[in-house]
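Please see the structure below; I have some questions.
A single protein chain has been omitted from the complex, and every remaining protein chain is retained in its original position.
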C-alpha cells in the first residue's frame, strides 16, 4: 500500500489564508486568532507539507511602508529557509479593500483599474522574490449584481487589457512565472464574469501571450453549480492548460464552503485524484479550504492533515483500480469495440462511409455493464475489495 | 412604439420538434397528435414566422427508404415554397435511437461513431438541400453516468475527430454551411461532456477549421445550472462565435423545461434581447421551447405567438431604455470615471504606474447608484415609466 | 391606479440590520458606516415606513451594562415617539457571538443552551418593552457541517424544549407576543436544521402551545433551493400560521443574497404580493434585504424606496388582474369543470363512485389554455395591457 504519510515529494501546499483563516463569516465574528505567517510555516513543515501560497496581503498588510514590507518579507524568507518550505504560487488580493467593490481590472473606474494593476505588479514582484513559478488571478469582484450599466463584453476586454499588460511586465522582468486564471460562478458578486474554468480556457486564446497563461480550477467553484469537476479539469488538461489546482470540497448548489478535501464528494474526488496522478500533472496539490468554524486553533492542523490523508488514500485507491484485474477486464470489455483509427477525411472515405451498412439493432444490443463496473468501484472505495 | 406583430424580418424561427411536440414526458404519455411538417408550415406562416428548423428525423423517419425520403422532402419543399418559409438551420437526431445510448461521436464503439458520422453526413445533405446555412450539433448522449470506463479526454478527442471530418465534408461538398455547437450540463446524461457554451468556445480553437465553427447557446441549458445567460451569450459574441441561438425559458436549477420565451426570467431575457438587438447579431431568433403539456392542439399556436410577442415587447423595452434620458444620464454618471485608453505596456509606462499615488479612500467613495438604476429598469419593465 | 407612494397604512417595515448593513461580506470589509438606530428612524419615517424590527444587539451592544442598555433604549423609544414609527417585531441575535458557533438552542453544550435562553428572555423583554407583537426565531447556527456527532432528532427536541420554555415565559409575563419561526436551508451552517418553512409548520404542532407559534417565511431562504415561495407561503396561510413575512429577492440556487424586493423574481413576487393582499394577511410587510455592497450611504434610501415601490406596483398589478375581464373570463373557462362539493365518504357514495363510468378521452380533451392566460399575465406585468 502507498504510504499515507505526506512528504514534500507529494507537493501538498496550503494558502496562508487557509490554515490562517480566523473563521469569520457573514453572520459571525472570528473564532480563532489570525496566525502569524512564520508560525504557519513552522506548524506545516512537520506535517510533510511542500509549500505555502499567498496573497500579497496575507503576508504584507495593506498600507505597510516599504521598510515594514521588507522586514516582514525577510522574516518570512528566513522562515522558509528554516523549514524548507517553498512558495510555488502567489496571487493578489483584489477583493477585500472597498476600492474594489465594483471590480478591480473590470471596474468602470479607470483609476481603480490602474490601482489594481499597480497592486498586482507589486504582488508579482513579491511572488517572484519568494520564488513562485505560478501566479494566480481570481477576480473576486469582477462581476455584477446589476447588469444595466455594465456590458459583460467590456469586462472581458478590460480583463484582456490587464492580462496582456501584466504578461508583458513579467516578460520584461524576466520572471519565470506563468499565469493561472481561476473562475467562480458567483459569490461575492451576484454573477461573476468568467463563471467557469471553461470560460477562461476560451478567453486565454484571445490573449497576446496565450502560451504563458493557463487555468487554476477550484473544485468547489465548479461544484457550486453542479458541474462535474473531473470533466472540467480533464478539459483543462486536454488543452495543456492545467497550470495549478485548488483542492477542497463542497456540498452542491450552495454558498462557497471550502470544505476539507474529500470530506463530501468521495467518488468525484477519486476520479479527480486519479486524473491528476495519471495525467502527468506535476504541479502543486494546493488545498484552498478552510477549517470548520466550530474548530479551535488545534483543529486547524487536524484539518490540514485530513486534506493530505484523504488525497493519499484516494491516490492509493487509484493504484488499486489500475491493478484490479476484474475491473480492468470489465473496462476492456466495455471498450472492446473501440477499435480503429480516428476518421480521416477524403472523398473516398466519405463515399465508403456513406455506403456502409449498419445493423442498428445489433449495435444497440452490445452490452455495456456499467452497473457492474460502478459497483466494483464503490466496493473498492468502501474498502470491501 | 415598436410593433408587436411579428414579420419575417424579425427572423423568428421554430423547430419542427417544438410546435410539433406531442407532450410525452418521463412520467406520461403523449397528449397531442404529432403534427405533419407541412401542416406546421401552414400554421406558422400566418403568424409572421420566418422559418423552421429541423432534425433529420423530424422530417424523414428513421428507416425510410430513399424513395420515401425523396417524396417527403419534395412535399416539404413545396410547403416551403407555398408558405414562403425558409429552413435556416438543420441538425441531426443523435439521441433517440438506442444505438446512441452511450454516445454518438463519443461512443466507445467505433461502429457507432461511424454510424453517427454517416447519419450526420446524410442529414447535412438534407439541410443543404433545404437551404440551411447553419448546422447545429447538440450531443444529447455525449456524456456519462459512470466515469470509471470513460475518460472525458477521449470524449473531447473523438468529438474533435468527428467535427474535423464533417468540416472537411462540408467544404468538399461546397455547402455554404457553418457549424454551431450547443452545450448542456446534464439530462439526459448524468453529466454531459461540454457542459457549458464556454466549454465549446474553448474547444473550437482546437479544431482544424475553427473559422467555420461557432456556438448555439440555449437559454435554458445555461439557466439549468444558474448561469447568467446574458453573460454567456456576451462572451460568445465578443469572441465572434454566436452563430445561432436557442431561445426559451426555465426555472433555475432543475430539469430541462423549455418554457415559452420570457415566461419566467423577465429581467434576464430583457438583457439578452437587448444584447442580440444591439450587438449586430443578424441570425435567426430560434425558439427551442415546448408548449405546456396541459395544452391541446390549439394552445400550440398561442404558445408560438407568445414567444414572439414577448421578444418584441422586450425589444421595445430595450429601445425605451436607450432613449430614456434619466436612465442614460445615470449610466453616464456611473461610468464617468471610465476614461482613458487601455493600458499599453512599456517599461516606462510600468515605471510610471508603479510610482503613481492613489487615494484609495477617495476611490472607494465614488458613488455607484446601482439601486436607483436598477429600480428605473424595474419601473420600465413593469410599464410604470 | 393605486398610489405608489408608501404610507404607514401599507405596514412596510425594515430591520435595523438591513438599512444599517455596512456591506461586509466573506471576502471584503465594510463599505459603509454602521448607522445609529435613531438616525435610521429619522431617515425611514419620511419615506412612509410603518416601523422597524430589530435583534437585541442591533440596538444594545453585547456586553452593555444595564445603565447603558437603559439609556440606549430610552433614546430609541424617544426616536420612535418622535417619528411615529413602531416596532412590530423583535428577535434575538443567536449567531454572531463565537459562543454560538455550534448552535444556540441546539448546541451540545447545556451551558450554551442556557445562555441562549437567558439572552432570548432578555431580548423578549426588550421587544415587549418596545411594543412588539411578534417575536421571530431564526436559528442561524442550529445545524451542522459534520453529522457524525449530532443527531438531528436531538436538535429538534432541544428546539422544542427551548420554545416550550419561552412560550411559558411569555405567558407568565403576560406579553402580547406570538412567536414566528424562520427557516433556512443552509448558510452559515452546511445544513441547517428546519431547512424549510414547512419543516417548522410540522414542528409547531408538537409544541405545548402551538396556537401562539407560527412561521416567518423568508423569500430568499426558500428560493435558495429553488422552491416556489408563493406555494410555500400559501401553505402557511392555509394552515393559519403566517404570523410574519420577510420580503427580499434572490437569484436561485446560490448564496443568500437578500436583494431588493422584486428586483429579480418579478413574476413570482407578483403572485406573492397578490396572495398577501387577497388572503387577509394584515401583518407587516417586512423587508429583510440589504443594499448592494457597491452602494454608498445615500444609496441605502434608494434601496428602501425601491423595495416599497415595487411592492406597490405589484399590488396594483394584482388589482388589475382581478379587474381584467379577459383574464377573469379565461380563468373561469379553465375552472369551468370545478363544480360540485368535496367528496364526502359514505358507503353508498363509495359504491356509486366505484360504478360511475368515465370517458377518459373526453376528460383528457377538455381545453386548458394556460399558454394564453400566462401570456396575458406577462402582458399585464410588462405594462402592455
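Think of it as A, B and C in the order they're written, each chain with its own count starting at 1.
As a working rule, contacts are C-beta pairs under 8 Å (C-beta built on N, C-alpha and C of every residue); 3 or more make two chains touch, one makes a residue touch a chain.
The structure displayed is predicted, hence computed values, not measured ones.
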Query - Touch criterion as defined above, residue of C:15, C:185 or C:383 at the omitted chain - result: C:185
**Report entry** Candidates C:112, C:177 or C:213 - the one touching the absent chain
**Finding:** C:112
Report summary line: Checked against the full complex, the residue among C:297, C:331 or C:384 that touches the missing chain is C:331
Query - Interface with the undisplayed chain - residues on subunit B - result: 23-31, 95-98, 100-102, 140-141, 145-146, 185-188, 190-191, 224-225, 251, 253-257, 259, 292-294
Query raised in the report: Where does subunit A touch the missing chain, residue by residue?
Result: 4, 31, 226, 251-254, 260, 262-264, 266-267, 291-292, 294-296, 298-299, 302-303, 305-306, 309-310, 313-314, 317, 364-365, 367-372, 374-375, 378-379, 381-384
**Report entry** Interface with the undisplayed chain - residues on subunit C
**Finding:** 97-99, 101-102, 108-115, 117-118, 121-122, 145-149, 151-153, 156-158, 161-162, 164-165, 168-169, 172, 185-186, 191, 193, 195-196, 198-199, 201-203, 205-206, 225-228, 230-232, 234-235, 237-239, 253, 271, 321, 327, 330-331, 334-335, 337-340, 342-345, 347, 350, 353-354, 356, 358, 360, 363-364, 366, 368, 370, 373-374, 376-377
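Going forward, only the chains that are shown with their structure count from here on.
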Report task. Specify the chain pair with the maximum number of C-beta contact pairs. Result -> A-B
Requested in this report: Compute the distance, rounded to whole Å, between the mean C-alpha positions of subunit A and subunit B.
Outcome: 30
Report summary line: subunit B and subunit C have mean C-alpha positions lying a whole-number Å distance apart equal to 38
Query raised in the report: Which subunit C residues reach two or more other chains?
Result: 31, 251, 253-254, 292, 294
